[in-house]
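Take a look at the structure below.
One protein chain omitted, others in place.
Chain IDs A and B follow the sequence of writing; residue 1 opens each chain.
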Amino acid sequence: MARKRNPARLIVALSIAAVLAVFLLYTSIAGGGTPSISPSELAGQQGIVSLAGRVQPGYKGDSYGTGLRFRLRDIKGDSTKRVIVLYKGSVSDQFKVGREVSVKGELRNGIFVAVKDSLVTKCPSKYTAKKST
Amino acid sequence: MPELGRAALVATLGLALYALLAGSIAAWRGRRRLALSAQNALMAAFGTSIVASLVLVSALIRHDFSFVYAAQHTSRELPSGYTISAFWGGQEGSLLLWLLILTGYATAVLLVNRRTARDLVAWVTPVLAAVTLFFAFLLVAVATPFATQLAPADGNGLNPSLQNPYMMAHPPLLYLGFVGLTVPFAFAMGALLARRTDERWIVATRRWTLVAWTALGVGQLLGSHWAYEEVGWGGYYAWDPVENAALMPWLAATAFLHSVMIQEKRGMLRVWNHLLVVMAFSLSLFGTFLTRSGIVSSIHSFTQSSIGPWFLGFICIVVFGSLALVFARLPLLRSKTRLESLASREATFLYNNLLLVALTLTILWGVAYPILHEAVLGESRIVGPGYYNFFLRVFGLPLLLLMGIGPLVAWRRASLRSLGLTFVWPAATALATGLVLLALGAGASIPGLIAYTFSAFVLASIALEFARGTRARRALSGGSWPAAFSALIGRNRRRYGGYIVHAAIVLLAIGIAGSSAYDTVAERRLERGDTLVVGDYRLTYRGLEEREAANATEIRAVLGVERGGERLGAVEAGKNAYTAERQVSNEVGIRSDLLTGEDLFVIAEQVNADGSVYVRAFVKPLVNLIWLAGLVFVLGALITLWPDAREQRRLATRYEGAEAPARP
Partner (left out) sequence: MSVALVLGALLAVACVFLVALPYLREPDAERDVLEEPNELDRRRLELAERRDRALGALKELELDHRTGKVSDADYRALVGPLRREAAEALRALEPRAATPERVKVERPG
């Protein structure tokens, strides 16, 4: 091994290459993040997506029983599109009309059927940290 | 009173500006009295920050709701401890805390160092002043804690989930960490500005960096403990951007701490060290930015406010400015020492650096990617825990292994034969442990099994180090084993304190592996008398209890616990309804088994009107090792920090020749 050339440089270069390789491999297999869709964009989406919206007045049902039904609209913008969500699983105490939520699931026969326990409620902006899921 | 607070902040702004300008001129032109004056200004800024802080705290305690801040974050019924901690509960208050701690650190560091290393301190002052100026500016012009209003009858109160002792200690500790990283940064930049090529800046800041790093680590553990107990979803870390905001600077600071050891011992990696300290400091600013600007769609979203762009701008100035300075001084930083062997302790430190930096950058990418994607393509994206967990394993497991390998390898060059000999016992222990665990069923999770096996390796190598060292000490100067043991640690505080810290990290790894890879969960709806079986436990729902606390109504589902036929008492889980804040919070029931370290974690997801409850229960093996790790971590850090009279003398003689003696 040529002592004159600093092996440290070689290690650094190889490591960067290795990290990049692992990274690219992972992201090509697992995808770069999950798309977060708003209700107005939901129509026609296939497969499991992450739906983010604001809870509209009038929800009913038991998430631990036959399911909680609530409606979501876009957080930003004026779209009037409402999506009905059927959800089973844990619901945070922060869940209320007007809160922003995010839930995973897929559109089936016009209703967004959610993955169990995937409901995440955002805290209202004034307060600090409380996670819900 | 608010006028006094505002005036104090304006004074801080003015003093910081003076310290920056006068300090820069003094350092550039070599004016001694001006340099001292600039340092005094920065120390006076600590005084004015104290005044501003006292004004705010007194307003909180007096329930003076004419202060908008007091009305927003406290209420009359709030217990006094939380009234005081509301100081850092909101955005403006937390910025004031940053300023207070920063000027406090600056004052301490200047007082200690101003008589020696004058040329260095002369340049450190304007750098510290610049950061102080930024925060003072924000507090005066953008986010003032002293806004006033017509006082309402009562305030909004504190978010109930923050009414928890961990949340009182978590922000100040984190801030001691974040802000503390400013000190090594300022000294590193000061050394470059002063064109010094020696290690003075490292020697001066070693303990400060350690304190900041320890505080940041403990602060994060407290935060996780809070999330575990208070937020109660069954976990303690969710890879939330705001959590990552504290993890990233800590990882960078870990790399920095290790890397400067190499510079001290071998004079290598100078450029690395400057880059690492810039990275650590920038990430701590970035972390503050993430948690304060609401830019990230995080469940932790704080206020959507206007300080975001200012922070981003300041971070850009810091990053580009420091990189430009490092680049300009590159010729000075070139070291003459070369890495002699890929199998030396220096090399393992280098691998350690690379892995830590890689992990930090992948976490950074995970946090930044959704923001960038949305900014550029307008589409919203979420990066989930899967991404982070994958890279935690890919980089974290080798890091774990390195912690065991590093201490066993000699400096400069290790022959393969001696490597083989020193590795034999730890490797054998690890292999044996792995096989036993496999037989016990740990193969259910391969990453978990690997984590356990590597942990066994590291613990064995640490134990071996202590054993061999004590034996050598005893062979040298006799005495009993305990005496030799304490003498060993006493004379090699940094090395053995470091080993204890490593042991803490291993405990952390074991706790995390156990509770995430090998946990069990069960859930169902329970009527009175029903049972739920989870793992080895049998829970029987006995009924509901309701009671009144100071500011809330508490409702609890009482469940009897049995294991293996033996009655283990009861566990309560339920909800609190807070009157003033009109909020409901989840209160989980945790039963910790001290012998096995596992937790029975019970969540009352839903309490129904008919008295039935929907319960979810977890068994989390070894989770209490995580909190134990925190204690061991602090112990190790304290040992490493402990002043060593001999070393102090040696350093003093090293520098007294080259630096001007104290003036009368």
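As a convention for this text, a contact is a pair of C-beta atoms (placed from the backbone, for glycine too) under 8 Å apart; a residue touches a chain by one contact, two chains touch by 3 or more.
Predicted, not measured: the structure shown is a model, and the values here were computed from it.
Asker: Among the chains in view, which touch the chain not shown?
Answerer: If we consider the entire complex, the absent chain touches B.
Asker: May I ask which residue of B:Tyr18, B:Phe457 or B:Tyr499 touches the chain that does not appear here?
Answerer: Here the residue in touch with the unshown chain is B:Tyr18.
Asker: Would you indicate which residue among B:Ala27, B:Leu174 or B:Val571 is in contact with the undisplayed chain?
Answerer: B:Ala27
Asker: Touch as defined at the start, partner being the missing chain; which of B:Val242, B:Leu392, B:Leu408 or B:Ala573 qualifies?
Answerer: B:Leu408
Asker: Can you list where subunit B touches the absent chain?
Answerer: 1, 3-4, 7-8, 11, 15, 18, 26-27, 30-37, 40-41, 43-44, 47-48, 51, 118-119, 122, 194, 196-200, 264-267, 408-415, 417-418, 421-422, 465, 468-469, 471-473, 475-477, 487-488, 491-492, 650, 654-655, 657-660
Methods note: only the chains that are shown with their structure count from here on.
Asker: Measuring centre to centre with CA averages, how many angstrom lie between subunit A and subunit B?
Answerer: Inter-chain centre distance comes to 27 Å.
Asker: Which stretch or stretches of subunit B touch subunit A in the complex?
Answerer: For this pair, the touching residues of subunit B are 72, 89-90, 156, 159, 161-162, 227, 231, 233, 238, 240, 242, 268, 294, 297, 299-304, 338-339, 342, 347, 350-351, 354, 358, 361-362, 365, 369-370, 373, 379-384, 386-387, 390-391, 394, 525, 575, 583-586, 603, 605-606, 614, 616.
Asker: What residues of subunit A sit close enough to touch subunit B in their complex?
Answerer: Touch list, subunit A to subunit B: 3, 6-8, 11-12, 15, 19, 22-23, 26, 30, 32-38, 50, 52, 62-65, 90-93, 102, 120-123, 125-133.
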